[in-house]
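Each remark here refers to the structure printed beneath this line.
Coming up: chain A.
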Amino acid sequence: MTEALVKLQNLKKAFDKHTVLNGINLEVAKGEVVVILGPSGCGKSTLLRCINGLEIVQGGNIIFQGKDITSDKKSWQQVRQSIGMVFQSYHLFPHMTVMENILLGPLKVQKRSKAEATADAERLLDRVGLLSKKDAYPRQLSGGQQQRIAIVRALCMYPEVMLFDEVTAALDPEMVKEVLDVMLDLAKQGMTMLIVTHEMNFARAVADRIIFMDQGEIREMASPDEFFTNPQSERAQQFLNQFFEVETGKGRDGK
Partner candidate 1 sequence: MQLDTDFMTRHIPDFVHAAGLSLSIGGIAILLSLSVACIYSAILFFQVPILKGFVRAHVEVARNTPLLIQLFFLYYGLPSIGIKLSSMTVVFIAMTFLGGGYFTEVFRSGLDAVTKTQAESGLALGLSRMQLFRYVIMPQAFRISIPALFANFIFLLKETTIVSAVAVPELLYTTTSYISLYYKTYEMLLMMTICYLIIFLPLSFLLSCIERRYQYGTHGH
Partner candidate 2 sequence: MERTGIDLLIHSLPELGKGVVQTVLISLYTIIFSLAGGIMFGALRTSRLWWLRFLTRSYLELFRSIPILVWLFFFFFGLPIFFGINVPAFTSAVLVLSLWGISEIGEVVRGALQSLPKGQTEAGKSIGLNTFQLFRYVLLPQAVRRMIPPTISVFTRIIMTSSLTVLVGVTEMIKSGQQVIERNYTYGHAAIIIYGALFVFYFLICYPLSAYSRRLERRWTQ
């Protein structure tokens, strides 16, 4: 295996006295898609936020492209350009059009030329099927559309890795698919991705590796087939059963 793109060593995070991450070790290789599963409150979202420097860790190291970036505030800003993040509730800037949202980073942070960045943005918008909305304001778009724009906003910075924090959790069911399709597409093109999600079928389809977290620790790390057919820990079995039970809740065959 080549040198890991993102490497977490014994990562620790607590809010006041409440431990959220309790010694996380994880390596993500370039081009790998890692899906993090776990019950709510297990620390999976916090883990993503730590990797983007939105939370300050109390212990351990975050190594990105071979460089320790854990506590260097200056380098965080640099590093964030290479780590794209998409949030649960999109967080588009409501006072800017779609295009302005996407170009803010490339123009103001990366100082790229407007013509080049615009061409890039249009290409990406076209890929997610929203080129016609480039002059719309966020409030004029559906949740699914806003989320796809948020993905484009992150992609336009040419990130080395993308973090997805429950990006479909706030969407109506019929919009979930359009967002997941964009993510699948990205995975196929070899983007390195860390995904927190509750969509089990999607997780199985997109992941190279599944990580199961509980109470701030990684409990299982396995290939998707292995994890979904034969989870090792009791906690993971319970977790998967919840989803299984919902699907066959009426006592009929779920399929």
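In picking the candidates, the idea was that all candidates are chains of the complex that A comes from, given by their letters.
Please note the rule applied: a contact is a pair of C-beta atoms (placed from the backbone, for glycine too) under 8 Å apart; a residue touches a chain by one contact, two chains touch by 3 or more; residues count from 1.
Keep in mind the model is a prediction, meaning the values are calculated, not measured.
Contact annotation for this complex: of the listed candidates 1 or 2, chain A touches only 2. Those residues of chain A lying in contact with candidate 2 across their complex are 52-54, 77-78, 80-81, 83-85, 87, 89, 91-96, 104-105, 108-110, 150, 153-154, 157.
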